[in-house]
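Each remark here refers to the structure printed beneath this line.
Only one protein chain is missing from this complex, and each of the others stays in its spot.
Coming up: chain A.
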Amino acid sequence: MTHPILTVLPAAPGGGLPAGAAEVLGAASEIGTPVAVVVGPADALAGLAEQAASLGATTVHTATADGDQLGVPAADAAAAAVALVQPDAVLVPATIEGRDVAGRLAARLRAPLAADIVGVSRDDEGVVVRHSVYGGAYDVDSAATFGPLVATVRLGAIDARAEAATPDVHEFAVEASGRRAAVVEGFEPAPQTSSRPDLRSAKKVVSGGRGLGSKEQFALVEQLADALGAAVGASRAAVDAGYAEQSLQVGQTGTSVSPELYLAVGISGAIQHRAGMQTAKTIIAIDKDASAPIFEVADLGVVGDLFTIVPQLISALEARKG
């Protein structure tokens, strides 16, 4: 196998492959041969392995991680898979569980780690990864001085997809490392809110801020998002005020998004908010304050009252749909 690239896919806490699985396999296919290690409950492994193959994993190594130990079993399996596959690089989706596994894996392998990468390539000396730094103000490339690089891949950042592969699945037994782990006592899935796209990988995002004024009125943002087939996002002030879930926060300390369209409603555009959205292709902003800094990055800025503009926009979109 030329240039094996190991993707690490721990089953999501609620089941299924982790978010970003297609993306890391796509990235792997750009720099070598995609291989996957899938870790999860015994009865789910066959299905997960098949999915990984359909997303491009030419070989899938599966390992069982039943039980209630947090983080350590997935790291044990990933470390064993690295020994087996001898990859040029290890790519892990930058999900929450993925970041935990990556940190542990890098420590075990004594390998360097590139965090939150947005692109991969190859030069004469090996794998090079790209980071988007300071809210998209800089592009930085990094590489390992020698040996394999472990990288966490920002969700939604990779467009490449690998061709589906014929499943070639190998189950392997992992010797437990015996590292001390926290114990999981329970998991509560987040309530599924309709069929809206995932914020992190959506092509369009409609975000609402403190200007919405209440949780009830925040529904306006959701209606506009639905009219556009967009994901819903929020500013930190809107999250703090309880209008939206923390997982919807866009910005410096929330999610960084780079969609085709970002529509900001009642968001002033503080520097920390812009850090998470200013690389969007097209930005539209609606705010009643003409001096709001969001207008500095908007392709179309509309000064006015969101409570009249947004309903009119929704009707206009519905009318155009016919």
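Throughout what follows, a contact is a pair of C-beta atoms (placed from the backbone, for glycine too) under 8 Å apart; a residue touches a chain by one contact, two chains touch by 3 or more; residues count from 1.
Operating definition for what follows: contacts and distances are computed from a predicted model.
Peer 1: Quick one: find the hidden chain's UniProt protein name among "Cell division protein FtsX", "Electron transfer flavoprotein subunit beta", "Carbon-monoxide dehydrogenase medium subunit" or "ABC transporter permease subunit".
Peer 2: Matching "Cell division protein FtsX", "Electron transfer flavoprotein subunit beta", "Carbon-monoxide dehydrogenase medium subunit" or "ABC transporter permease subunit" to the record, the invisible chain is "Electron transfer flavoprotein subunit beta".
Peer 1: Kindly state which of the options A:66, A:168 or A:305 is in contact with the chain not pictured.
Peer 2: A:305
Peer 1: Touch as defined at the start, partner being the missing chain; which of A:29, A:51 or A:95 qualifies?
Peer 2: In the complete complex, the chain left out is touched by residue A:95.
Peer 1: Give me the chain A residues in contact with the hidden chain, please.
Peer 2: 12-14, 18-19, 70-71, 75, 94-97, 99-104, 106-108, 110-116, 128, 133-134, 136-147, 149, 152, 179-190, 204, 228, 236, 246-247, 249, 252-253, 260-261, 271-272, 275, 278-279, 282-284, 286, 290, 295-305, 308-317, 320
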